[in-house]
Every structure is written in C-alpha cells, then in structure tokens.
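Heads up, one of the protein chains got dropped from this complex, but the rest are sitting where they should.
Per-chain residue numbering starts at 1, and chain names A and B are given in the order in which the chains are listed.
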Amino acid sequence: MPSMNAVLFISFLLFSVGVAGVLIRRNVLIILMCVELMLNAANLNLVAFARHSGTVAGQAFALLVMGLAAAEVSIGLALVVALYRKKDTIQVDQINLLKG
Amino acid sequence: MDPLLASIGQYLFHIFGLMAVAGALALVFSKNAIHSIVGFLLSMLAVAGCYLTLSAEFLAVAQLLVYAGGIVVLFLFVVMLVEMTKFKEKGLFQSQAKWAVAAVLAGAVVILSVFWSTWFGPGASQALTLGPELGQGLDMATQNAQAISRGLYAGYLLPFEILSVILLVALVGAVVLAKTERV
Partner (left out) sequence: MPIHSSVLWLIPFLPLFGAILNGATGRWVKNTRLVDTIALGSMVLSFLLVLGCFAQLLGQAPANRSVDQTLWTWFDLGGARVLGGVTHNTMNWAYKFDPLSGAMALLVTGVGFLIHLFSTGYMAEERQNGTYYRFMAYLNLFVFSMLNLVLGANLIVMFLGWEGVGLCSYLLIGFYFEKEFCAIAGKKAFVTNRIGDFGFLIGFFLLFMVFGATDFDTLMGMTRTILARPEITLFGLSHAPTWWFNLIGCCLFLGACGKSAQIPLYVWLPDAMAGPTPVSALIHAATMVTSGLYMITRMNFIYVNAPVALALVLFIGALTALVAASMGLAQYDIKKVLAYSTVSQLGFMFMGMGAGAFTAGMFHVFTHAFFKAALFLGSGSVIMACHHEQDMRNMGGLRKLMPWTFASMGIATLAIAGIFPFSGFFSKDEILWRVFEGWYNGGHFNGSTLNLVTWIMGMLAAFMTAFYMVRLMVMTFFGEYRGAGHDPHGLTVPSEVVHAAGHDDGHDAHGHGHEAHAPHLPQEVPWNMWLPVAILAGLALVAGFLNIPHSLHWIGSSHFSAWLQPLLYQTGAHEAAEAVPAMEYILMAVATLVWAPAAMALAWWFYAVDPTWARPRAFVKRFPELFRWVNAKYYVDEFYQAAFIGPCKQLGAQLWAFDSLAVDGMVNGAARFTLLLSHAMHWFDAKVVDGLVNLVAWILQQISLGFRKFQSGRVQNYAFVMFLGFLVFAFWKFLA
C-alpha cells in the first residue's frame, strides 16, 4: 500500500510536467498529449482520495473524467486536422490569426 | 525470492509512478513526435499500473482501454495524417519556454515548500488505508467493479447519462470538424 503522500507527490510531478509541456512545446499534438497527462494526474489524485475515504465517488468521478477526456481528445484532434488543412502547419506560434 | 517480491510489491506504486514520470518527460522533451507518443503510451500504461496498485482494477482496465488503446491510437493516426516527418520544425520549444519553465519551477518550489512537511514529514508514510466505511456496503478492494457500478448507476446516474450525450456530441463534432469539402 503506497502512502497517501507518495500518490499525491507523483500526481503532482505528473501535473507539473504536463503544465510545462503545454507551455513549452510548439507542436499542438504534444500540447494535447500534455493536457491528457494533466487529466491523468488529476485522476490519480481522485483515486487516492477515494481509497482513503472509502467512498466510491472518487472512482466514479475518475471514470467520468476519463470519458470526458476521450471526448475532448476526439474533438481536439478533429480541430487539429481542420487547422492543418487550413494553415498547413501544426506549430502553435504560426496559428496567430487572432493577433491584435 | 518471496521477500524480494514482497519488497518490490511494497514499492510497486513508486516504480509505476516513476515510470509514468519518465514517460511524461519523454513525451515533453523528445524531438520526434512518434517518440513522444511512445512516451505517452508508456505513461498511460504506468498510470494504469498505479491504479492497480491502488486496488482500482476497473479503473485500470478502463484506463488501458480508453487511453492506451483509444487515445494513443488516435494520436498516432493524426500524426501520420499530418505527416510531421516531412517538414522541419522551427524549433522544438516555444519562445516563451524559458519563462514558462521558470514559472513552473517557481510554482513547484512554492508548492513543495508548502507541502514539504506533509509529504516528507514525520506522518508522511501513513499508508493509504482503506477507510472504515465500505463503499456502498461492499468491499471496494475485492469487489471493485460491483462497488463502482453500484455507485455509478445508482448515485451518479445523471452524470453518466450526460457523459454519454457528451460523447455523442463529441462524435458528431469530430465528424463535422474533420470532414473535407469534397464529401
């Protein structure tokens, strides 16, 4: 049985890496994958707290989040495809049509 | 052999956790997008392993199915679709990378300093024990699927249904967004 803190620490690390990746990488797909990472880190947290408190809400929540993540990924990737078709690139710093 | 397995078993979660972090690092820092996806896959698998060590078997399998099976494949498809190996990236990292890293490190430092005593202090290694109340009268550890199903379909039915609608919406949306003009 891992300790609560270890789980939390691991999920914290995962989340930080995910945030860093979102803010660092140019490639939009990598950024999406980092967003998934963050979601997973949150899931881990949820499961840990569900274990600790003995309720099932946490795990149900994590399940729902997973489903949501799936939906979000599909939409995101569809967006990327459409964007690629339009701009012929997937570098975020070239997608600046809203530049003021 | 048994004591070795027992000690490994004790630290299994940590191993899986570190594997997830390594995969995440590979995801963030590799040059090749395919390599990143592989790192992502590794991370997903490791997280599934984490779930197993936390006696959330249903969730682990769902993770494997959804993430490692579906999402990673999707990513692979899209990567191949955009033929990223063809063109050169200007640079791997964004122009704000330095600032971002600094900000993230700053944030990390602050959180660590806040939670240091909690995580690595004297009561740190308090195990993640099961609470005295059982989930819905079932033992979550041994009857995990039943417990989750009981909670999901009884207590959280509405979110479950809404999630299915969301999935439908996402499905339609993805089709609409990604279709070509010719069709």
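We adopt the following convention: contacts are C-beta pairs under 8 Å (C-beta built on N, C-alpha and C of every residue); 3 or more make two chains touch, one makes a residue touch a chain.
Owing to the predicted nature of the structure, the values given are computational and were not obtained by experimental measurement.
If I consider the whole complex, including the chain that's not displayed, which of B:F77, B:W99 or B:Y153 touches that chain?
B:W99
Just checking the interface: what residues of chain A touch the absent partner chain?
Per the touch rule, chain A residues meeting the hidden chain are 19, 22-23, 26, 31, 92-93, 95-100.
Could you list which residues of chain B touch the chain missing from the display?
Residues 94, 96, 99-100, 103-104, 106-107, 110, 114 of chain B touch the chain that is not shown.
In this section, only the chains that are shown with their structure count from here on.
So in the complex, which bits of chain A are touching chain B?
Chain A reaches chain B through residues 1-10, 12-14, 16-21, 23-27, 29-30, 32-34, 36-37, 40, 43-44, 47-48, 50-57, 59-64, 66-75, 77-82, 84-85, 90-93.
For chain B, which residues are in contact with chain A within the complex?
It comes out as residues 13-14, 17-18, 20-21, 24-25, 27-28, 33, 36-37, 40, 43-44, 47, 50-51, 53-56, 58-59, 62-63, 66-67, 70-71, 74-75, 78-79, 81-82, 84, 89-97, 100-101, 103-104, 107-108, 111, 115, 118-120, 124-136, 140, 144, 147-148, 150-152, 155-156, 159-160, 163, 166-167, 169-171, 173-178, 180.
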